[in-house]
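Here is the structure we will look at, set down as structure tokens.
One chain of protein is taken out of this complex; the other chains stay put.
Our next item is subunit A:
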């Protein structure tokens, strides 16, 4: 009992010494050092990048032209005039480039019924440079920004417009749907507001164009609001099963509903042990 107060002190001293001489101490030191230099480098490079892409300067356009020549010209032609493998990009505008490259659809992986969404191949700065270059060729729809993308419009108006103009292909809940010969309208879940807006303005792939005279920017904002609303508010009817309608629901009830009835029937008629 009397020796008790003496014990903690040597233990603590011992612990401190052991910490400094611990075999992992040097590893930790290196890790901290790497983290610090890496963080500083990242901070430095992002500040320079944002400074670079601020303006649609000649510098950005030249960068875009180089990227275009290296990555896109095989199909779209050296001056974006188009070829047998890809359409002309003169006049498609920055919005089209931002949509196609920003969702990973371009560069195309292979020819097929339609370009598929895949991991994005370029950084944001590179995409912006490509967009600036294509926009410099001829006037076209610009990348939208500001209020139209904020999702604060009228969801009810957006829903009506969506039902009339979009729902036949994209499904009333935006879950997507099939078209002809392997083409399809993709699901709109988790598509960013800017990409939805660009798709409406430019009509990528087989989607028709919805210009500002057809659906005004204000109404486009309403449609984006509606899409955001259905994404944020789960179906009040319970499990939506992908919102795909009778196919998914029928499959579910045939497999699980009928399966449960068959299983119960087998159990009821089987002899007890």
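What we mean here is this: a contact is a pair of C-beta atoms (placed from the backbone, for glycine too) under 8 Å apart; a residue touches a chain by one contact, two chains touch by 3 or more; residues count from 1.
Assume contacts and distances are computed from a predicted model.
Q: Pick from "Cytochrome bc1 complex Rieske iron-sulfur subunit", "FecR family protein", "Periplasmic dipeptide transport protein" or "Nitrate/sulfonate/bicarbonate ABC transporter ATP-binding protein" the UniProt protein name of the chain that isn't shown here.
A: "Cytochrome bc1 complex Rieske iron-sulfur subunit"
Q: Which residue from A:26, A:111 or A:180 sits in contact with the chain not drawn here?
A: Going through A:26, A:111 or A:180 one by one, A:180 is the residue touching the chain not shown.
Q: Where the complex has a chain not shown, which of A:169, A:189 or A:248 is the residue touching it?
A: Counting the whole complex, the residue in contact with the absent chain is A:169.
Q: What is the set of subunit A residues that contact the non-displayed chain in the whole complex?
A: 160-161, 164-165, 168-169, 177, 179-181, 183, 203, 205-211, 213-214, 233-238, 267-268, 271-273
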